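Other chains of the complex are left out, but the ones given are in their true place.
Order of writing sets the chain letters: A, B, C and D. Residues in each chain are counted from 1.
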Amino acid sequence: MQFDSFADALEMAGHGPYVWSVYAVALLVIVGLLVIPQVRKQRIMRDTLGQIKRREREEAERASGT
Amino acid sequence: MSLATGLLRRQLLLAARRPAQVLSPLIFFAMVVMLFPLGLGPDPRQLAEFAPGVFWIIALLSTLMAAEDMFRSDYEDGSLEQLVLMPSPLFISCLVYAFAHWLLTGLPLLLMAPLFALMLQMPTSALGVLLVSLMLGTAVLSLVSSIGAALTVSVRRGGVLLSLLVLPLYVPVLIFGSGAVAAAADGLSAQAHLLILAGMLSLAVALAPFACAAGVRISVDAG
Amino acid sequence: MWSFFHKLGSPPWMYRISGTILTWLLPVTIVLLAWGAIWGLLYAPEDFRQGNSYRIIYIHVPASAISLAGYYVMAIAGATSLIWKMKMADIAMRCAAPIGAAFTFLGLLSGAIWGKPTWGTYWVWDARVTSMLVLFFLYVGVLALYEAWDDEALGAKAAAVLSLVGTVNIPIIYKSVDWWFSLHQPATIKFTEAPSMHMDMFQPLLLMIVAFYCLFTCSLLLSMRSEILRRESTTGWVRKLLLGEGAGAV
Amino acid sequence: MAALLSVANLNLERGGRSLFRDFSLSIERGELVQLAGENGTGKTTLLRYLAGLSSHSGAGELVRSECSQLYLGHKPAVKTLLSPRENLQWYCQGFGFSEEKIDSALELVGLYGYEEVASRTLSAGQLRRVALARVFLGDADLYLLDEPFTSIDARGVALLSAHLSERVNAGAAVVCTSHQPIPVDIPLRRVELGESV
């Protein structure tokens, strides 16, 4: 460990704001890259499932109707 | 009033039909800014000296590029005929067209200006003057270009000539605009330049919509 | 060989195999990223000239390195889909574009922030900075072109053509920007100090580079999976998949 | 009852060709007028003149009584970037109509389900139908329609004709150019152009 305390690590001898902001943005980007596709996939699966069920219900209704 | 807001909403909708289109102008400006170091060399001192000119070149470019389209598609698909037939005065609609044009060309430039000033190493002390002069100047450019656009939208011989007459009106804006920024960058007062720009703007707001409305009528009349 | 190609082009196979890969690659990626970041942030020694600001390198260099590689991944996928009309390549290209753009953006932003403590300014028109900016613009162009079309299939074709044109141009652009800079700049700012890097500083960097490559792959596979599902939503295998696994998952 | 619109001693010329000489026409409430004539005889030019869109090409005495007018030209005045609904919204705002009827008008012209798509993805006939939906948005006293049946299928032609004859029965006047016969069962006044010249 290069730093004596938590405050020290935040401060980084004056360079803290720069370093931490870069890491914060990086974290955001990384999380975005991993989470956005998953959220999209969940949504697509939900929509598709809904479509499939609707279609099958309609088909069943048509079959029973005639 | 409802016509004006409705028209403004429509113009912005047309421009923003796709999300990318709202961001595109910003990126486009950034690209043009990039051309200057590539053409002039990366020396920061040199760039800073040239920076005021860069902004005004971009302002002129984007105004000219967008001006041609201001009425064209409306003319071609017949919307302009309907606009002329609408009950409210045509000059108000013209003012809205110019305002929408400014929102789509002048305003994005204004928003990006601080970033570009940074990239071109302009002294931060000149930033205020840069923004004010850009705001006034691009508004005048939009209003003036609406006249030319209205006249050239239907292809008629006279239209070209008249629009050429309008072009020199851009020149004073560019002179006083870049003059203001250069003065501020040199630490001088830019008040006189800005006042003149403001004067031009009031003149343009007062007169351009009427000239533009007349142009639209002539163009629609041509079928 | 051909059968492998054939499999690559088959959505259900790709969906299944990418799922398998992700089950172990995703945890590995996260561990590598966390390990590298903590090592770089807290344990790597201070640089004697740049002080702590150099810790940005662990984000900056991996992101910058990936951005160019990402463009080529995208362009090769584009070429494959244009020439062999392979569905999967089309999907890969669509998914690689925003990911590559994100890395490029991260590289630019981290570099700019790093510039303030080291160069005293956020922005310098240096050869590498400028080429990176051009690369970012190339990505934005491909994304914007995709987005501009109503018809997805056509938008994909157009974007593939553009990315191919970009591929021919990138080496020319890079070379010319290099040359431009060396012509104008009597080397007042030099920031490539890599060779003299201390081993203790270098190891976390290597780790982060590997982690970022894994991250790129993970993100690509994840978005490809959702894209596959979307495009195949009317097929039988998706129906089976969703009705089998869907009950619990949704 | 005074004429809704009348024109007398009209001389119209386009591109150096004289189209009408001393032409007169008067349109009363409750009339359905079909302007007929071969291609290029001046139907569109006349209609635009009556609508007040082109004054320079003609010299005559145009008298218009206070009334609301609806003009639909050759050009559809539909923005292809906007959806049908957005197009009609702007139309309503511009002419001061209420926006409530938009959905029913779109449904009437057979665009149910297409309200939100970009108009550039519509077929030729569907695009014309967006333009025609204006006729169903609000009632006007005077309709000036330039070939409203272009690209419209038989069912659409019947629908529009029925609406127009209803409006005529309610006291409006319709002036309409068309190369096809207009399928209405009310009296139709045919004005043949291009014969006298």
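Everything below uses one rule, namely that a contact is a pair of C-beta atoms (placed from the backbone, for glycine too) under 8 Å apart; a residue touches a chain by one contact, two chains touch by 3 or more.
None of the values given here were measured: they were computed from a predicted structure.
Written as a formula over the displayed labels, the whole complex reads A x1, B x2, C x1, D x2.
FYI, only the chains that are shown with their structure count from here on.
Averaged C-alpha coordinates give centres for subunit A and subunit C that are 17 Å from one another.
The mean-CA centres of subunit B and subunit C are about 37 angstrom from one another, to the nearest whole unit. Along subunit C, no residue makes contact with two or more other chains. Each of residues 118 in subunit D touches at least two other chains. Of all residues in subunit A, those touching subunit C in their complex are 1-3, 9, 12-16, 18-19, 21-23, 25-26, 29-30, 32-34, 36-38, 40-42, 44-49, 51-52.
Taken in their complex, subunit D has these residues touching subunit B: 45, 48, 51-57, 69, 71, 73-82, 86, 89-91, 93-96, 118. Across the interface of their complex, subunit B is touched by residues 121-126, 130, 133-134, 137, 140, 143-144, 147-148, 177, 180-181, 184-185 of subunit C.
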